[in-house]
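All protein chains but one are shown at their positions in the complex.
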Amino acid sequence: MTTILKALEPFADPVSLLLLGAGLLLWFWGTWPLLEAGSYLSKLHKLSVSDTLGSTLMLLGLLVRIPGQWPLLCLALLGLLVWNTIFGYVLARCSLPPQQSEPAAAARLASPTLRP
Amino acid sequence: MNVLIWGMLLALLIPIAVVCRPCSVWDRMAAFSSIASKVALMMMVVGVMRNDWMLGLVGAISLSAGNSGMLLLANVLREVER
Partner (left out) sequence: MGFLLSCLLRLVLWGLLTAETSAINLLIGLALAVLLPHARGPRQPLAPLLRALWGALVAIPVSYGEALSLIRGGGDEERWLEQPASAPSQRLVIFLEVLAITLTPFTLVLGLSRVEGRPIYRIHQLRPRPSTPNPADTRRIEP
């Protein structure tokens, strides 16, 4: 195991820079729509791309750079994925006017299923 | 690495600009949550850059604790609007 890590060491720096840069690109792409006038829910979709997926890429980049700290980095990874996702759900759900979350309104919709 | 920090700072300025403009409270909440996770991640990157893992530790803990206060605030706002 350690020999494999030793052999991969020269690649660690460029790979981690690549991951960090990719995460930064996702940050810019996903945060920019906040400034534009779009629907609130589409902003939330794009914010989940930047904050959850982009930050995950950056954390992976850090993990490649300092593998010795993997327990805390894994904890941060888990926390980031779960908290940010659930927060997006709560924001979307709470921002809707209350009559839309009643079952009667939902019953009026037809039901094309996404994944049958 | 330095370029990266500057880039992250620029990306952090976007939600800050959104918060400074007049906008609806939900846009504000989304921008604040974005700021929270970006700042925590910046802490970790700066900590790694300076070889000082204590900084990164703070970032990791604040990421894993999450912003549960904001979660509660969203629920309270929804009740108030009802």
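Lettered A and B in written order, each chain numbered from 1.
Definition applied: contacts are C-beta pairs under 8 Å (C-beta built on N, C-alpha and C of every residue); 3 or more make two chains touch, one makes a residue touch a chain.
Model, not experiment: these values are computed from the prediction.
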In the complete assembly, which of A:Leu5, A:Leu18 or A:Ile86 touches the absent chain?
A:Ile86
Among A:Leu17, A:Leu63 or A:Leu96, the residue in touch with the chain that has been omitted:
A:Leu96
Contact with the hidden chain (one of A:Ala12, A:Leu35 or A:Leu53):
A:Leu53
When the complex is taken as a whole, what residues of chain A touch the one chain not shown?
26, 29, 39, 41-42, 44-46, 48-49, 52-53, 56, 69, 71-72, 74-75, 78, 81-82, 85-86, 88-89, 92-93, 96, 100-103, 106-107, 109-115
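One rule holds in what follows: only the chains that are shown with their structure count from here on.
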Can you give the whole-Å distance between the Cα centres of chain A and chain B?
13
Hey, which residues of chain A end up touching chain B in the complex?
17, 20-21, 24, 27-28, 31-32, 34-35, 40, 43-44, 47, 50-51, 55, 58-59, 62, 65-66, 69, 72-73, 75-76, 78-80, 82-84, 86-87, 90-91, 94-95, 97-98
Chain A touches which residues of chain B in the complex?
1, 4, 7-8, 10-11, 14-15, 17-18, 24, 26-27, 29-31, 33-34, 37-38, 41, 44-45, 48, 53, 56-57, 59-60, 63-68, 70-71, 74-75, 77-78, 81-82
